[in-house]
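Note that one protein chain of the assembly has been removed; the remaining protein chains are unaltered in position.
Presenting chain A:
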Amino acid sequence: MKIVIGISILLIILALFFLTRKQKNTILLMGPSNSGKTTFFLQLQNKQSETVTSLQENIFTLKGKRIVDLPGHEKLFFKYHSYIKETKTIFYFIDSSTLLSNKKSIEMLYEILGLNIQLVIVCNKSDLLLALKKDKIKKIIEQEIEKIRKTKNFNMGEEYLGYEGEVFLLEHLPTKIDFVEHSIKESTDFINSYL
């Protein structure tokens, strides 16, 4: 009798544990300002509208996953911390046409690469004339991270990405990183494989 009670209590505790444990059901849309996150967010809902710089996050649920469009402004960058524990994938948006003159935005990416969460780099606005292809963007990112890596002090909390002594390549990281070219003229179906 006591054994039955004991086992049922154990089962109840286990059930509660699994129910209340935070599941990884969130997808974050991050990236510098003006990279097209909010527009993409609307596109996922088959809506279209003009946008201005986001002041707070936009959230909706797609096929059971919570999609969070975070504001891109540096001062609001810290907002991702409240979602990170439940995040399965981060979509990092880059404006393919202005990356060369906006390399500072890669410093933000440095911090995200250190989180070890599956990452999809969306090379957005690929329909524009000056847009770079994803291979070129990958190279630029690797070069910038190489530079940033040299100038950071790695003591508390900051990760040293990649291997010391070798030129930095994204393949050195343990996380899975995919590159996708996208624009508003193309469909958002590629996201289905990450849901």
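We take it that a residue touches a chain if its C-beta (ideal position, glycine included) is under 8 Å from a C-beta of that chain, and two chains touch if they have at least 3 such contacts; residues count from 1.
Following the convention adopted for this analysis, contacts and distances are computed from a predicted model.
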item	value
Identity of the absent chain, which is to be given by its UniProt protein name, from "N-acetyltransferase", "37S ribosomal protein S9, mitochondrial", "SRP54-type proteins GTP-binding domain-containing protein" or "All trans-polyprenyl-diphosphate synthase PDSS1"	"SRP54-type proteins GTP-binding domain-containing protein"
Residue among A:P32, A:P71 or A:G162 touching the omitted chain	A:P71
Option from A:T51, A:Q143 or A:T188 whose C-beta touches the chain left out	A:T51
Contact set of chain A toward the excluded chain (per top definition)	20, 33-34, 38, 42, 49-58, 69, 71, 73-78, 81-82, 104, 107, 111, 147-148, 150-158
